[in-house]
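Note that this complex is displayed minus one protein chain, with the remaining chains in position.
We just call them A, B and C in the order they show up, numbering each chain from 1.
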Amino acid sequence: MIGLELYLGVSAVLFVIGVLGVLIRKNAIVVFMCVELMLSAVNISLVAFSASMGDVHGMILVFFVLCVAAAEACVGLAIVIAIYRNNITADISKINLLRW
Amino acid sequence: MAEFVWLIVVIPLIGFLINGLLGLSSEGYRKQKSVIGWLATFAVFVPFLIAFQIFLEMNAGSEPVVVRLFTWIEAGSFTSDIAYRVDQLSILMALVVTGVGTLIHIYSMGYMKTDEGFYKFFAYLNLFIFAMLNLVMANNLLLLFLGWEGVGVCSYLLIGFWYKDMEKATAANKAFIYNRVGDFAFLVAMFLVFRTVGSLDFDVIFSNLHLFNGDIAFWVAVLMFIGATGKSAQIPLFVWLPDAMAGPTPVSALIHAATMVTSGIYLITRFSGLYMTSPEAMLLVAVIGGLTAIVAATIALTQYDIKKVLAYSTVSQLGFMFLALGSGGFVAAMFHVVTHAFFKACLFLGSGSVIHAMHHVEHELEHEGKHVHFDPQDMRNMGGLKEYMPSTYKTFLISTFAIAGIPVFSGFFSKDEILAYLFNAGLGEFGAVYYALWGLAVLTAFLTAFYMFRLTLTTFHGTFKLPGKFKGAENAAKYLHESPASMTAPLWILAALALVGGFMGVPEFFVTTFTSTDATVNWLYAWLSGVTVRAAIILPYGVKWTLVAIAIVVAVGATILAYRMYDNDKGEATDAAIRERFGSLYATWEDKYKFDEAYEAMIIRPGNRLADRVLAVFDVKILDGFVNAIGSIVQFFGSLLRFVQTGVINTYAIAFVVGVILIIGLLIF
Amino acid sequence: MEIINDLLLFLPATIVAIGGLTVMMLDGYKARSRTIYTTTMVFLGIALGVASWDLLMQAPELIFSDMAGAGGTAAFGTFIVVFGTFFTVILTHDYLIGVKHNFPQVYPLLMFCTFGMIVLATANDLVTVFVGLETMSVCLYALAGIIRDKRLGVESALKYFVMGAFSTGFFLYGITLLYGATGSTSLPEIGAYTDGGLIYWGGVSLLLVAFMFKVSAVPFHMWTPDVYTGSPTTITAYMSTAGKTASFVALVLILDRAMPFIATELTATFSIIALLTMILGNAVAMVQDNVKRMLAYSSIAHVGYLFVGLAAGSVAGYSAVLFYLLAYTFMNVGAFGVVAYYEKNHDVHFNNVESYAGLGYQRPIMGVLLSIFLFSLAGIPISAGFNAKYLVFSAGIEAGLVSLVVVGVLASAASAYYYLRVMVYLYFREGKESVSLIEPKKVYSFSLVFLALLTLYFGVVPGGVTEMIYGYFSDSMLTATAP
Partner (left out) sequence: MLEAYLPIFVLLGIALFLAIVLAILSRVIGPYRPSATKLRPYESGMDPVGDAKERYSISFYMVAMEFIVFDLEIIFIYPWAVRYKELGLGTFFAVMVFILILTLGLIYTLKKESKNFQISKSTN
């Protein structure tokens, strides 16, 4: 039997990797993938908690998370396409017209 | 009648709305200048009549009447009403505000006759009266603060009335910003009062004064005083008032001499009970007042702009009032507020009349085809005006006698009482300081009489100097003429009041010494005794009479000295001689003690320089000279923070994660 | 049936949702833009009417198996959101025609976004909070970049999207940890849990972080100036009023229901955030030459004042926050409305403050309106802004946060500088070239006048509303005056 701690640990590791990805990567699509990784990491925790407590609310929340992730994916892809068409780059470090 | 007190406040507001809205919307209405003017005047005169009626129905022993209109803010335990308070103090202030206000409205009809923004001017004036009445009639601190901010906004609008003139717009901003510094202190004082008493209503505060233990009383008193230094132009926040003379002269007379600037004195008098519990705060008030009085008086000595002299004289007289407050003479301060309103308004309006005439001369010369450009406010261009403007001269002279403290004129009584209180305070705690302040005050009184006669004599006596000074102005004298009746009538009324106004507060010992029975000739003292606390005068008769004698000698001496030095066109020669004699001291006075420069050097410029240097890196254009004391410091840090805002998402995410660590750190550990 | 009853109590949201779908289908079948706009206004008008009715009549109640609330704070939040949207749509229609980008997609997006905001403001369960927050955010990402060929707009959409999704990750982690610690997602049940522990506090902090991001508190504010500057001006007004209101109402609900017993422990954190936000927001606003960006930083500064109310951790503080949101909605929609009007008459660089020179006399009514809104934002008395600030600060004083309030008052005194600066340009500077402003549409100026009147009205008599808001917290677990 794998303990709750291990699930939470894996989830935490994935989450931190996702956060670091957002901090470091420059390609908008990759940054976006890292955000999705964060959401998935949280899902692992949610399911683990839910299973260990025998309560379904956590699992239901996972559905909503997936749903939201998908919606964000749609909007996100559209925005990335638009930014690429406007700037001919998806490198977020070069997209800095707005500052100060 | 007291229940109709709300009408006093509301009628000026209605006047403002009618003139403002009709003027904004209808081109035709703007041309109906007499309609606009009289409407605005009646919007102040009717409240005066109501206030007078209420005044007649009251006596010295009347209980305060509070008229609650509706609840303004209500949240849980905190409520604040729109409520007006009718008591001896508020009705006195209301009478001064509406009375002097009415006269100045009448005067303005003549003075502003040819101005494009006629309707706007009168709408603003009405709005100012409305705000000022809220200030003096309010029954709680929040409503008082509303009026306090309101008069600030109106003064901002009126100083910058001729907005096309950049200098005037800057002066308006300066006034507003220096006032905000004071307002901030006032607001904090208000919060402290609320925290201590749990209410902002005057009734509740005054009946719970015992809750203010030592430290809180001191801090509330000091913070309120800082608020007062902003509004009433005391050191260190006084620099805005002389610049505020950029506004039209009636505005200077109404706002910057008679009413708004005295609101600080009103506030402290209102809270006299609180101040009496904190001798340290009283001492601070007195010291600041004394320093301001002498500093402003010496600056006034060196000025040539007729309005600037009056402005510094106002600052100096306000200092006198704070001296009175600081030594426990709250009634004496109010007395001086009232008499000062009479003679200073008269002086300002008289100077306005002179400037009006000088402008007319310039205009007519222009008409003749001679382009002579001179400063119509510079008294070195004047002289000998008494023959051309007899009414203006006579009223100006009466008011000068009053401000100089020549016996029987109103200023004599009020100034004498202030000196008596100062000397009296010397017997109590911090006695030595008060004696020193008394000496300073006597010196200031001497200077006051001196520079005021310097002004009057240079302007009205001798010969008209303009023809000799400017080419093409040889026949300028024939265009000099007296101002219209709408301008001279208010002058005469104010001069009459300046002449007899002092008799409302004849010191009792004038009578008791001779009759050796109790007498109540000091009407003002009796009238205000119920609403203010005041220190008791414990000086023996001999000392009192000696003080009176000193005051008379000083005033008369200064007058005679000034007459000998400045009559018969000796003005400029004398000034040169004085400059010679006092050397660098005189230069300091002339530079206004370099207050403006100090603010500039210590706060504004370093801020600018640093901001410039930082911003130059990014080639960002810095604000165009429009900077102020608080602004620049904060601006500097602001521009530093721009480094962080790089525009790159990764940076933002890093800041986010730093924030997360901060929050987790704060909450878990 | 219970669900029918619930839907009736949830009527504003239901109407907005049906309206959104209708407008979307109209767009799909290529209806004229005018028709779409009119339909939107009809639905929003009805929703606003129902929301006002709820605001005045509806007693607090829980609906949808305790997932959401009706009446009380929920009705209040719904009202502000729908009110803000109603005026945003009027302004947006005119603005988008003015800048020649009248996309009909804006209207369904605005409606869906509003639906999300209502769900957020009425939530009683973390799942509902999550769904509402995300519905709102996803629509806002799209709205920020609605003008697809404007580089600034798309850039701001990208920044908003990446940062928003990033914060969603933290938000979810927070919910998960709270769920793990307390075993529930319902706000009152979480509130009943008092054991603490590392997981619990981790959850609380991450949850608060996400909300601080959404309301743009320092240091989570970085996206705000960029997004507010780049988005279409009226959409910025919408984000900063309706969006912020919904988030703040949800935050107040969470603090009141889910964390009443740790309010005192949160005070220090909120105080620090409030301090940072007030100082940074005001300081940076001062150096801005772009009016829109200045208003963005000023909106950050206002969040700082609001956090003073949250830091108070008392009923007085929370109700002051709600009143502040109402006042802020009036004056900020108004201010952005006038800015949008000036902007659509010119190119984008027009938002520079120098190009405002002398405009006050061009269309006097617009100049006067902007002055009223700016005065109110600066917190000068007889404006709603002053009362709002006053209530927040007095709540802070009552809770003993004297030094924080002193900084707040000082900061708001300093803020007069940059608001005043705009007015100096409007009135005291001569315009360089002769710009001529076209006359605003009747409905446009009428809406702005109405907002200005409300701003002044709540400056003179806020009494009734403040008392009503206070009543919402009558059964709060908080003590009336905390520590």
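FYI, a residue touches a chain if its C-beta (ideal position, glycine included) is under 8 Å from a C-beta of that chain, and two chains touch if they have at least 3 such contacts.
In this text the structure is predicted, and so the values were computed from the model without any measurement.
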item: Partner chains on view for the chain not depicted; value: A, C
item: Interface with the undisplayed chain - residues on chain C; value: 1, 3, 21, 24-25, 27-30, 148-149, 195-199
item: Positions on chain A where the hidden chain makes contact; value: 5, 8-9, 12-13, 16-17, 20, 24, 27-29, 63, 66-67, 70, 73-74, 77-78, 80-82, 84-86, 89-91
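We take it that only the chains that are shown with their structure count from here on.
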item: Pair with more cross-chain C-beta pairs in contact, given B-C and A-B; value: B-C
item: CA centroid of chain B to CA centroid of chain C, Å; value: 42
item: Chain centre separation in whole Å, for chain B relative to chain A (CA means); value: 64
item: Of all residues in chain B, the ones touching two or more other chains; value: 620, 642, 645, 647, 649, 653
item: Sites on chain A at which at least two other chains make contact; value: 19, 22, 31, 92, 95, 97-100
item: Chain B-facing residues of chain A, complex; value: 19, 22-24, 26, 31, 92-93, 95-100
item: Footprint of chain C on chain B - complex, ascending; value: 24, 70-79, 82, 142, 145-146, 149-150, 153, 160, 163-164, 166, 169, 172-173, 176-177, 180-181, 183-184, 187-188, 191, 194-195, 611, 615, 620-621, 623, 626, 628, 630-631, 634-635, 637-639, 641-642, 644-645, 647, 649, 651-653, 655-656, 658-660, 662-664, 666-668
item: Chain B residues within the chain A interface of the complex; value: 618, 620, 642, 645-650, 653-654, 657
